Every structure is written in structure tokens, then in C-alpha cells.
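To start, the structure under review is shown below, and the notes come after it.
Here the complex is missing one protein chain, while the rest keep their positions.
As written, the chains take the letters A and B, and residue 1 is the first residue of each chain.
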Amino acid sequence: MSSDAAALKDADSPPDESAIERYIGHDEFDPIGTLALIMVYFLILVLMWLFMYFVEFVGNEPTVVGMV
Amino acid sequence: MSAYIDQFPAEAKVIRSAFYTSFIALALGAAFGLIQTLHRTDIVRVIPSEMYYTVLTAHGVLLVVTFTIFFLVAIFTWAVTTSLDRGVEDIRFTWSWYVLMSLGTLFAAVAILAGFTDRTEMSADVLFTFYAPLQAHPIFYIGLVLFVIGTWLAGADWFRSWWAWKQENPDERIPLPTFMVLTTMIMWYLATLGVATSIIVFLIPWSLGLIDTVNPTLTRTLFWFWGHPVVYFWLMPAYMMWYVMLPKFSGGRLFSDPLARVVFVLFLLLSTPVGIHHQYLDPGIAEGFKFIAMTNTMFLLLPSLLTAFTVVASMEHGARQRGGEGYFGWLGALPWRDPVFAGMALAGLMFAAGGFSGMINAGMNINYLVHNSLWVPGHFHLTVGTAVALTFMAVSYHFIPQVTGRRLASKQIALFQVVLWFIGMTFMSNAMHRGGLLGMPRRTAEPEYDFPFETAIGTVGELNAQIALGGVLLTLSTVLFVANMLITALNDPADDLPSNTIPEPLSGSEDAPLVLDNLKLWTAIAVVLVIFAYSLPLGSIVERGGLFGPGGDAFPMFIEFVEGTVFGLTGDSVSSLVNSPLEWLRAMR
Partner (left out) sequence: MNIHSYEKVWLIAAMLLIVGFIATITYGSVALGITMVDDSEETIDPNALEEHERFGDLGVHQTDSDEYDVHVRAYQFNFEPGSSALGTHDPIVIPQGSEVTFYVTSPDVIHSFSLVGTNVNTMVVPGEISTMTAEFDEAREYGVVCNEYCGSGHHGMEGLVKVVPEDEFHLFSVADVDAPESIEAGEETELTATIDNDALQTEAATVTLEIGDEQFDTDVEVDAEASAEATFTVDTSDLDLEDADDLDWTVTVEADSPATLEDGSTSGTIDLETDEDDEEADDEDDEADDEDDDPNDDDESTGDDE
């Protein structure tokens, strides 16, 4: 952690650096929260898409169809 | 360690001017927005309905052209100078494009605002899309051209800086912010060819009476050749802020520099060959072309979906460094009381919702459900109206002190302002989406007809009330923003401004394959994709209707035409060469 932490301190100090409790380097960071969050988003997208297409759209007849 | 104004005082002055111009446009545009929201919901009607469209044109042009693009040039100038750590090559050149853009805006604004008075014949009640045969006064079109040329010169200015820097640093990677500016500008040069051709070759000669007709499908298609990439032109500075600044304000670092480069390359390649998805319901364009445009559009989701991961991961990095724990608990460790962070994060959250309605808009046949309904402004008030606008306002609380050297007037009001925008937009946009699904049209002064709109849940009155309430909250939020900026600009100098730096990414540019920086290669591929996507549709449109259309008049006609020059192309139908694969599949069935 230490070398990365030093690099960060060198590179920049965020506006409220005091709030930073620990420095996490590249290899120690697994964005598990991001994965969890984005999978929730994925589920919402799939469900909303199916609802919009098969309920809102297909159920909104009459619909333009090819000339039979 | 010093603020931007200390590092680049001359550049700070240009950037400041561009910011202020964009804020003036924002204030005016918001005022027009308030008139509209109250008019269309029939709460207060201060103008006759015929004038609604003048207001709407002004609202659209001032906000999505003037506000967004002046803000963009300010941000991009900051990004190039900061990340290359060098000033512009010639400040007079920098001022010249700023003046040209301002002049163009002035011309277009005069033409639009003249629509409010009967003292002059001049008007430009053509909305942001200026579809012919609706005609604007020539100075409207001339203004747009000057503005676009101004942006071209701005791009040249940034390329010039990069070129000079490269001579001195031949072996270094292009710094990420500069890389973002350059790829965005290449996309912009390519995209503006469409609108420039439409205006210079057809609309200006037509409005001057040199040619008597235009082909409405051709000018419309050329508009959307530019009209879709322009939404990414608005969005790219916001994306840059999310990649470059948001990690910093979260207390972390950008998760991945290489992926950020990949995302911007994808935007360069895919932003332009998709415009026909705005024309799914146009006659005169083969279904096959529409399907190709849809496929390209759907793949254009990829860079945005990747951005969602990378940006949220960067925020999570900040949150964990600040002590955040758990799968979702870390969200609480983010600096929500910082208006810059809170505004950007809320803007990103709204973009997730706007992204979904955009996915619906991208779908080809589902477009019958939503096309030109209130759903569409519901969508873009989430995207350009929040993802972009709220990000811009939030970062202004950081940048205005940086380029003026003055203390932010009120951080508390700033925080209240960004939250207010979020709440106002939630009301307005949600009701707009729902209204659109009922079939309520967009762009109309009085959505009141002889027949009722059938609602499954709620009532039309409830939807209107939400739209009006949202509109009022958004106006209030804009007033707070502009006032805060104005007082900041006149405030005492600050001596404790944070230094103007960009933190190093966790996974840096050394991990990015060299080919990502090969701008010539990406430009060439982008051009080829555009040729693939557009040559056949444009050829077919010209072949069907001729360069100057199958006839018709201008509305209103400003100058009687001097001479009639109508010629069309003949030959075998280009579109008959392109059989829709869908037709084939249907036949198989």
C-alpha cells in the first residue's frame, strides 16, 4: 500500500484529503460494490425492456404490419 | 501547486468568457423553458400559442447549442492546457474562435428573437431541427455556420497545442484529457460535414432565393447525420468530467485509463453512422438502412455501459479509501455534502435512467410507440438536460473559482441547487415519459384535443401538474445557480484554492496498447464506417427526389426566388440494390 499511497499523495490531494482513512492500490482493489450495483441495473434494464416491448408496445394495437 | 488562474492567467480569461457566455444562454434558455412548461400544461399562458414556437426555438438553440458548446470549449481548453501543462500557442487565435462563436450565436439569436415582434419580417420559428420547407431568415443559417466554423477553429487550436507538445515529448503517451479532446473533435469534424453541407449548399442559397426548392428528406437526413453525434458532443465533456474529475472528488482515482481511451475511440467510430435512427418513421428511406442504423446504434451503447462500470468503480475506490464497507454500504461513505460530487453523481444516476429510455428510442419498430411523443423530450431532459447540464453546473462550482481566483459564494446553496435540479427533473421527466406513452405529442403549444388521452394510471391533469411543478423547480434551481456564479465572480479573491491537478489513474496509460493513440487509424476507420452507413441512403434519397427535391415552396418564404434550378438525378434505383434482409427473413417465414 505504501508506495501507491505515496504516489497518490504526490499526484494530488483531493479537496478533503483528511477524509481519506486508507490508501488502496490497484492490486488490492476489487470493485465488488460496483459489480453488485451494475448487476442490479442490468436486471432493471432487462425487465423494463421486456415490459416496454411486449406490454407497452405490442399491446398498443393497432400496429403497422406488412401488407398481406 | 496552484490554481488554474495562477498557472495560465491568459487562458483563464478566455475560459472565463466562454463559461459566462454559456451561463447567459442557460439563464435565457431556462426562462423560455418556464414559459413553455406553464403554457403547455395550461397553467399560465402569458403568450399567444402561435408564439410558443418562437419560445421553443430559443429554448432549444440556446440550451443545446450555446450553453452546452460554450461550456465544452471552456472545459476542453482547460483540459488541454492542464494535461499538456502548456498554454495555447497563440492566445489571439484562441480569442478569434471565441469571438466567431459568439458572433454566430448573436446572429442566430437575433433571427429567432425577431419572431417576437411584428416590426420586422425576420423570424426563425423553425425549432432546433430547422426542417425544410420551414424556412428561417438567412442570418439564422449564417449564424449557425459561423458558430460551427468557430468550433472548428477551437479544435484546430487544441490540435496545434498537442502537435507542439508532441514535438517536445515524442515518446510520451497523449495525456488522457487531451486524448479525450482530440477524439471528440475528430468526431465533431466528421459529423459537422453533414450539417455544414445542408446549410451551406442548400439552406442558405434557398433562403436567399438563389434556388427555389430543396429536397426535404435530404436536408433532414444531413441534419441527423450531425444531429446524433452532436448529442455525444454535448455528452463528451460530461464524460470527461466523470472520468477525470469525479474520481478526484470521490477521494479516489480513475479505475482504468486504457478503458477510458477505448470508450472515447468507440464514440469516435460509432457516433456518426447512426443518425438514421432519428428517421425510423420517415418515408423515402428503405427499411434495410433503418435496420443498419439500429445495429450501429445498439453497439453505441457499449461505450456508455463501459463508462458506467469504470466511473462507478472509481467512485467506489474513493469510498473505500474513505472507509466505506460492504456491497452497497460504501455508497454512504461518498462525499454527498460536496456540491461538485453530489451534482455529478446525481447527474450520472439520472443518466442511467435516461440511458434506458434511449435504448427504447434506439429500437427500430418500437419507435412507432414513442416517435415524436412527449417521451422523447422526457428522454433528452434526462440526458442533455441532466447528465450534461447538471454535471456542468456541478463542476462550475469547482472551475469558476479556479479560473477567477475567487471564493465560491455559497457551498450550501450550491448543494441545495444540484439536489433541487434532480428533484425537479424527476417530476418533469417522469411525467413526460408517461405522457408520451399515452400518445401526447411533443413540440405543441396546446396538447388539448377534441378526443381524450386514455390513461391507465393517473390522469392527464396529474401529469401536467408534475411537468409544471418540475419545470418551476428547475427554473428555481437555475436562478440559484446563476446567482451563485454571479456573486462568485464578484467575490473576494481566495488564497486557499485547491491546486489544479488531475490524479493519476489506478491503471495508467502504460497499460494502454499504443494503437489506442493512433488517431490517424481511428479517423480512417470512422470515415469508412460513415461511408458505409451513409453513401447508399444518401444516394437513394438524391436519386428519388433529386438534389433539390420534387418541388414545393418555402414556409414562410423570405425572398422570392431569383431563378429556378431544378435538376434531379436519374438512373436505376439505388435502394433496389439493397434488399432488406428483413424482407428476406419474412419471406422465409
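We adopt the following convention: a residue touches a chain if its C-beta (ideal position, glycine included) is under 8 Å from a C-beta of that chain, and two chains touch if they have at least 3 such contacts.
Please read these numbers as outputs of a predicted model, since none were measured by experiment.
Peer 1: Taking the full complex into account, find the residue in B:Y20, B:W95 or B:F299 that is in contact with the omitted chain.
Peer 2: The one listed residue touching the chain not shown is B:F299.
Peer 1: Consider the whole complex, including the chain that is not shown, and state which of B:T81, B:S161, B:S198 or B:T310 touches that chain.
Peer 2: B:T310
Peer 1: Which residue among B:F8, B:F23, B:Y98 or B:Y280 touches the omitted chain?
Peer 2: Looking across B:F8, B:F23, B:Y98 or B:Y280, the contact with the absent chain belongs to B:Y280.
Peer 1: Kindly note down the residues of chain A that lie in touch with the hidden chain.
Peer 2: These residues of chain A touch the chain that is not shown: 30-32, 34-35, 38-39, 42, 45-46, 49, 53, 57-58, 60-68.
Peer 1: At which residues does chain B meet the chain that is not included here?
Peer 2: Touching the missing chain: residues 49-50, 52-53, 56, 125, 127, 131, 133-134, 215-217, 220, 255-256, 258-259, 279-287, 290-291, 294-295, 298-299, 301-302, 305-306, 309-310, 313, 359, 362-366, 368-369, 371-373, 438-439, 441-447, 449-454, 507, 511-513, 540, 544-545, 549-553, 555, 575, 582, 585-586, 589.
Everything that follows uses one rule, which is that only the chains that are shown with their structure count from here on.
Peer 1: Could you please state the distance in Å, as a whole number, between where the Cα atoms of chain A are centred and where those of chain B are centred?
Peer 2: Centre-to-centre distance between chain A and chain B: 22 Å.
Peer 1: Spell out the residues on chain B that touch chain A in their complex, using ranges where they run on.
Peer 2: 248-251, 253, 255, 308-309, 312-313, 316-324, 326-328, 330-331, 335, 338, 352, 356, 359-360, 363, 365-366, 368-369, 437, 498-499, 501-504, 506-507, 586
Peer 1: Going by the contact rule at the top, pick out the chain A residues touching chain B in the complex.
Peer 2: 7-8, 11-17, 19-26, 29, 31-34, 36-38, 41, 44-45, 48-49, 52-53, 56-57, 60, 63-64, 66
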